[in-house]
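In this view, the complex is presented without one of its protein chains, the others remaining in place.
For reference, chains read A, B and C in written order, and residue numbers begin at 1 within each chain.
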Amino acid sequence: MKKVGLLLILLGLSAASFLVFAEAPTCPADLGGKCDDSDDWKGEFFAGIPKIKYEGPSSKNPLAFKWYNAEEEILGKKMKDWFRFSVAFWHTFRGTGGDPFGAPTKFWPWEDGTNSLAMAKRRMRANFEFLKKLGVEWWCFHDRDIAPDGQTLEEANKNLDEVVELAEELQKESKIRPLWGTAQLFLHPRYMHGAATSSEVGVYAYAAAQVKKAIEVTHYLGGENYVFWGGREGYQSLLNTDMGRELDHLARFFEAAVAYKKKIGFNGTFLIEPKPQEPTKHQYDWDAATSANFLRKYGLIGEFKLNIECNHATLSGHTCHHELETARLNGLLGNIDANSGDAQTGWDTDQFLTDVAEATMIMFSVIKNGGLAPGGFNFDAKLRRESTDVEDLFIAHISGMDTMARGLRNAAKLIEEGTLGEVVSKRYSSWDSELGKQIEEGKADFEYLEKKAKEWGEMKVASAKQELAEMIFQSAL
Amino acid sequence: MKKVGLLLILLGLSAASFLVFAEAPTCPADLGGKCDDSDDWKGEFFAGIPKIKYEGPSSKNPLAFKWYNAEEEILGKKMKDWFRFSVAFWHTFRGTGGDPFGAPTKFWPWEDGTNSLAMAKRRMRANFEFLKKLGVEWWCFHDRDIAPDGQTLEEANKNLDEVVELAEELQKESKIRPLWGTAQLFLHPRYMHGAATSSEVGVYAYAAAQVKKAIEVTHYLGGENYVFWGGREGYQSLLNTDMGRELDHLARFFEAAVAYKKKIGFNGTFLIEPKPQEPTKHQYDWDAATSANFLRKYGLIGEFKLNIECNHATLSGHTCHHELETARLNGLLGNIDANSGDAQTGWDTDQFLTDVAEATMIMFSVIKNGGLAPGGFNFDAKLRRESTDVEDLFIAHISGMDTMARGLRNAAKLIEEGTLGEVVSKRYSSWDSELGKQIEEGKADFEYLEKKAKEWGEMKVASAKQELAEMIFQSAL
Amino acid sequence: MKKVGLLLILLGLSAASFLVFAEAPTCPADLGGKCDDSDDWKGEFFAGIPKIKYEGPSSKNPLAFKWYNAEEEILGKKMKDWFRFSVAFWHTFRGTGGDPFGAPTKFWPWEDGTNSLAMAKRRMRANFEFLKKLGVEWWCFHDRDIAPDGQTLEEANKNLDEVVELAEELQKESKIRPLWGTAQLFLHPRYMHGAATSSEVGVYAYAAAQVKKAIEVTHYLGGENYVFWGGREGYQSLLNTDMGRELDHLARFFEAAVAYKKKIGFNGTFLIEPKPQEPTKHQYDWDAATSANFLRKYGLIGEFKLNIECNHATLSGHTCHHELETARLNGLLGNIDANSGDAQTGWDTDQFLTDVAEATMIMFSVIKNGGLAPGGFNFDAKLRRESTDVEDLFIAHISGMDTMARGLRNAAKLIEEGTLGEVVSKRYSSWDSELGKQIEEGKADFEYLEKKAKEWGEMKVASAKQELAEMIFQSAL
Partner (left out) sequence: MKKVGLLLILLGLSAASFLVFAEAPTCPADLGGKCDDSDDWKGEFFAGIPKIKYEGPSSKNPLAFKWYNAEEEILGKKMKDWFRFSVAFWHTFRGTGGDPFGAPTKFWPWEDGTNSLAMAKRRMRANFEFLKKLGVEWWCFHDRDIAPDGQTLEEANKNLDEVVELAEELQKESKIRPLWGTAQLFLHPRYMHGAATSSEVGVYAYAAAQVKKAIEVTHYLGGENYVFWGGREGYQSLLNTDMGRELDHLARFFEAAVAYKKKIGFNGTFLIEPKPQEPTKHQYDWDAATSANFLRKYGLIGEFKLNIECNHATLSGHTCHHELETARLNGLLGNIDANSGDAQTGWDTDQFLTDVAEATMIMFSVIKNGGLAPGGFNFDAKLRRESTDVEDLFIAHISGMDTMARGLRNAAKLIEEGTLGEVVSKRYSSWDSELGKQIEEGKADFEYLEKKAKEWGEMKVASAKQELAEMIFQSAL
């Protein structure tokens, strides 16, 4: 076998999923061994799982929503419209439980251990069944997750087209659309030095071709956004890196992407997803402010928004709430990758968020932003490696959606009660004065301010009432 | 005694130095008890300490330079001109060894336990003797370090003027000038919610008046830069904070500062000193990129540069080298606060840098920047709490200067040898091609690049040779 | 004034409280300026604050409990007996809001700016009023918090005796007793190199004398525990430290303390409070396991338990729950310092815990431990620096108590429902087999196990059901 051929097979696997193996041919468990290994098998993949329904907080049913009630209105908008939840194809359908020290642990019954086109299509059908049963109308994907890579770019594109065609067909019968698409520019060894920031000019060209295609298919499928996550755009060591040149290349790449998007009439939002590090020692899109600075420096500020991931936020030393507010105040809050890290680990754990307090703070930002549309909440979250039952996929998503729903309900309650808001507005009330107005309008120069300071003498500075604010907040959870 | 009066006395102390106490009146140790407690005592403060000289690497004398040879030329410039070393008045003359759990430990013989004007003047004389013996031509100060605060702004300004007058006189006999001045906007409880970002408008006005005066005295003393460190410009909790409004206020403040600087003809550089946190949970000037984004967003990018502190760099999750390069690539590298943190602690330890490898990387950035003038290297570093001998002040500075000198010598050696540079330029050589040029000039659109990618097929991607780069680097140390 | 005299005054202040200043003489605010500065003033200190009552979850009254209902029984025990809440004298009555960059911000109306004996007594009366209004029956103290230091050990002891006499008298009328006492061995510069681990033998002796006295007064006041927190027992640099010798000294010190305790008939529990670092770079009692190893190595394991502080737990890289379980499994869980850190900062913030999920996990450990008595929950937590109203002291404690009460209620609910417990017991059910029993009894050697492994072939490994456990847990909050 040729090196390239073997490479191909292996690279079809998505980022976190190096190995997939199972008895072949397999098929949904409920068929008891008899099955059809062709790609147009159309049976039920999750036979034991019903459509997930809202049953309210007193329900003990793990396969029911206790707080997420899609059609219920909160602050004048349906819950489903506040969230626009999306399932991440890579974690849910290509995650295998592999980690840096461990082999895959997940052997889903529909997987046959191959990375064939037939398998890709069967998996896509499973995806749509999952979305429908969960009651979610958006999905997100990398190009190389959904279709096998090819020995050549042409072959890879052909594979992609074939799976996209099926996805388009499956979408037709539903409201389901991609929240966003993206290109996988980190798994293949070609990208080991970066894609747009690779030290090899040929890699830059290849990445451009791949992104071009990924934008096209996202557009074709009705995707509302397109994401750039530069997992390899950064450095491992400054000793062998020309950071200035690499950053310039990244800007050229984004400029060309913008030009191409306009050329083909794709109106979706371009989103940069900041992450400080991992796999790279230092990624260029470190956090929201760093990404904003990059966009401003290169005159790209109007063309991009940000996709804030909570786990990335904490890895960069900020809270998720901080990153959302930073994005919002820079006019850049476009989408949220709803997940959570582990406060005691220094790597991306991509857990489903189950912290109600954090969810409440997230929803404060989202409400202030007037929602996220055309963005939404993508569950960039995965099962723990040790969770190996098919139902765990549902339990995890239900838990994540319920947590966010509790966050929305709590945030709405706090806003409607107004007590917390009063603490804040009272705190800044001195700024609602004549002098406050002059300063905010840029009319108070240092000499005028010095005159005022001398007139006033020592001023009284009030308590910040942080414990009161925390008490009000905690009581609402 | 009135509250304000007592407050005054106590606030005269600089940030890290809450308490100073000693037998009063004191005087230099060498006088053996007999002394003159007036402010014009002009004897020798560091009687046992000679002028520090360069003795070369084989010297075992702790009070001699082994690598720093001020007049020696390296890469066409004198060592002293590469560094422009400065002593930080606050750490060296107001640091007392207090920490969050401990009282002061340093009882310098010239201190009398008061915060009087007389004491301030005596201390200023000690400062100039220290600078001369160490062979350093710049110093840095906060307004409230060098002179006692007052019951009113007028009184504080009067105190400041009196000490500045003496400093100016002491400068006259020498080449010594301030590398930069700054206002202490963090110690006084008035600033507990911030200065320019305080929730109280009166505090904003007071801060403006204080900065106005600090710029004036820096200008008067021939200072070449003016620094803004916003230790309280940030938040403790987002629950009680209006971050957007606070950031706007900060921008208004900087605009007014710029206007005032121009009005009085001060040509020094304005510098922002990023720090992620401490004392504040989250400071607005988190790191170099965050500060750059702020400056760009508010149209202030041409008016400020950055003062990068190594300990702040590591607290924000970056290496010092990274922060320097980020500042440099944004055209913002103005000054360095040469110190080091402890890799295992989560707070600012402000240690003297003794890591030769780090010093070498710092000097790579400085050399690429063509030096730092009108900025320089300020030793924002302090003795450990347990180091209580007068000679420790000298030993620490000598050690810091020698480490930086080794860094410069090593960086120069590596540049002159060229081997490390070759590793890098070879790595990017594919970009020195026709296509590389087209991309860098913004002439390669996605369709053209796709065409190229298809033509080329899979490209070979070379080794990054990081271990080789590390070997070359380490061998030069 | 002599150095020692001034030092004395200043050192009377507790750890985090370097400066106290106020108009002198002051008195409770409600007296409107007229007041009695003698130590036997017996009016009301918190005149506007009522006795805090339980009003239930729907109450919006910040000065009422919403979840803590002292007499209510949960799992067969009164809430007050589960918690045995204690107020930390140092934070509540000696905390001034000072931080490494800032002066004090708190000017309580009963403070007169002195560290006099009269002031110490007035403060002690305020303490008892606070405890009674809050409904808390225990308090904790350092020797030097409650009484002024002295020029000599004798004088310090005399001051302490006088204040202890008053405390004893105030205790008489109530059930209030010390949960624990301790000696402050970190503030005075004498202790800069450690107390029991100081490089100076005289400091060791002084520390012994101080601890001897502190044990005596704790015993006298009916304290049920005595705590050792070694804030300075550690090192700043291994380059100048003889760690082996210092650890031996620490063991000798503890042995002598145990001997003395027995000699005087003090039956309270000795507790070590682990903390990884701050103020020291590396403290010897790093975490629960490190402390346990020390106790075992030196044969002290039966003589001490641990006081686990949640903020210290997270600073050492563990969750609070982990540290509690580690202590419990080593038979060492004696007391909890109930507070919380900030997940994004690298120093001890000593915040009041308001995270209900964390409180629930803490209570799991406490319930498994059968409670903590004779230990309890000490609020080693302080107001934020910017919280300067007298009522903030109450709000913070109420919030902390309510959060813990929610934790207890949730833990009890989860235990009573049993669903979470079932997930765990099912997970380990294979161990409830014959082979499991043999292994647990130490009867299964490697050859026997190999034989079994060969017989069985590849075994099925079940899902860990972590997401299900998290869902059940979150739903109970």
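We adopt the following convention: a residue touches a chain if its C-beta (ideal position, glycine included) is under 8 Å from a C-beta of that chain, and two chains touch if they have at least 3 such contacts.
Since the structure is predicted, the reported quantities are computational estimates derived from the model, not experimental observations.
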Omitted-chain contact residue, chosen from A:69, A:86 or A:105: A:105
Residue of B:174, B:425 or B:475 touching the missing chain in the full complex: B:475
Hidden partner chain, residues of chain B it touches: 57, 60, 62, 66, 314, 317-319, 343-344, 352, 354-357, 383-384, 386-389, 392, 395-396, 398-399, 402-403, 419, 461-468, 470-475, 477
Touching residues (missing chain, whole complex) on chain A: 1-3, 6-7, 10-11, 13, 15-16, 18-19, 21-24, 97-105, 107, 113, 186-189, 191-193, 231-232, 236-237, 277-279, 281-282, 315, 342, 344-349, 384-386
Those residues of chain C which, in the complete complex, touch the missing chain: 4, 152-154, 189-190, 192-193, 198-206, 208-209, 211-213, 236-245, 247-249, 252, 255-257, 259-260, 276, 282, 286-287, 289-290, 292-294, 296-297, 316-319, 321-322, 325, 329-330, 361, 420, 423-424, 427-428, 430-431, 433, 435-436, 439-440, 442, 444-447, 449-450, 452-454, 456-459, 461-462, 464-466, 469-470, 473
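Here is the rule we go by: only the chains that are shown with their structure count from here on.
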Between chain C and chain A, distance of the C-alpha-averaged centres to the nearest whole Å: 41
Whole-Å separation of chain centres (CA-atom averages), chain B against chain C: 38
Multi-partner residues of chain B (at least 2 other chains): 189, 192-193, 236-237, 282
